[in-house]
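With one protein chain removed, the remaining protein chains of the complex are shown where they sit.
Presenting subunit A:
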Amino acid sequence: MSVLGNTDGERATPHDATAVDTRDARSVEHTLLQASALIATAASARRRQPARPTAVRHLYPSQLAATAGRLIDHAEHFVVVTTAGRPELTSVFAPGLRALEAARARGVPARVLLGPRAVRASRARLLRLSAGGCEIRVDAGEPREILLIDGVLALIVPPAEAPGQRPTLVRDPSMVGVTCQLLKGTWNTARPLREFHGAVARLRAEPAQDVLSCLRDGLTDEAAARRMRVSLRTYRRKVAQIMEELGITSRFQAGRRAAELGVLPAGDL
């Protein structure tokens, strides 16, 4: 069928073309009017639905920064943020921390639970938040990205590689409540920020790593001193320095703390 649409099988003549053209124009108008009526029907169906916010809503990554900022800006009672500081979420994380500073200034209590990478990424801002009265702790086991607002709303951002999972906004009271309680449990086992800072940076540096690898390998002090080509006394002094850095008094505690802080060099035990 040509664009001039001849359904009668007659040869197209200028005369027929005019008739066909008018008929098609009317059909376009008719179609447009139908579309308009359908939209009006959809709108009125929407109006009949109760205006209830949905219990579970999925978001696109592009909406995350704005949504997180808006939620924190409107928080009144309590904000909890947990994040591993994943690189792809930097554009969400940085504005989120800024909004958190503003919330603190408004007097809203806030808690932040971080993975080690997030601590390194935002040192200055975290120190400011901490000075502003925000409680900050570090969990070596890379926490999920979760934003809890006033105990009634949760914004959850799953890892990119998690199958079938999408950024989700939840209002369901049981889901938000259970998430709150589980996070409190995680909070209980996390270390305060001031214990984590500085110590980790120094412990990840070369000199400390050599000593830590001897300790991790379970060498006797003598064998370790030989491996590091230092005297036994020097080796023991280095170990004592590390223990002081970690703020503990026994080798057992040193092992535990090194594991928790994630500063052990790679390798099998």
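Just so it is clear, contacts are C-beta pairs under 8 Å (C-beta built on N, C-alpha and C of every residue); 3 or more make two chains touch, one makes a residue touch a chain; residues count from 1.
As a convention for this text, contacts and distances are computed from a predicted model.
Novice: Can you work out the missing subunit's protein name as recorded in UniProt? Choose among "LuxR family transcriptional regulator", "Succinate--CoA ligase [ADP-forming] subunit alpha", "3-oxoacyl-[acyl-carrier-protein] reductase" or "Aspartate carbamoyltransferase".
Specialist: UniProt lists the chain that is not shown as "LuxR family transcriptional regulator".
Novice: Among A:Ala65, A:Ala121, A:Ile146 or A:Leu193, single out the residue that touches the unshown chain.
Specialist: Reading the full complex, the residue touching the unseen chain is A:Ile146.
Novice: For the chain not shown, which residue from A:Leu33, A:Ala102 or A:Leu182 touches it across the whole complex?
Specialist: Missing-chain contact among the listed residues: A:Leu182.
Novice: Applying the definition given at the start, please give the residues of subunit A touching the unseen chain.
Specialist: For subunit A, the residues touching the absent chain are 3, 14, 17-18, 21-22, 24-26, 28-29, 31, 39, 54-60, 139, 141, 143-144, 146, 156, 158, 162-168, 170, 172-175, 177-186, 188-189, 191, 215-216, 218-220, 248-260, 264, 269.
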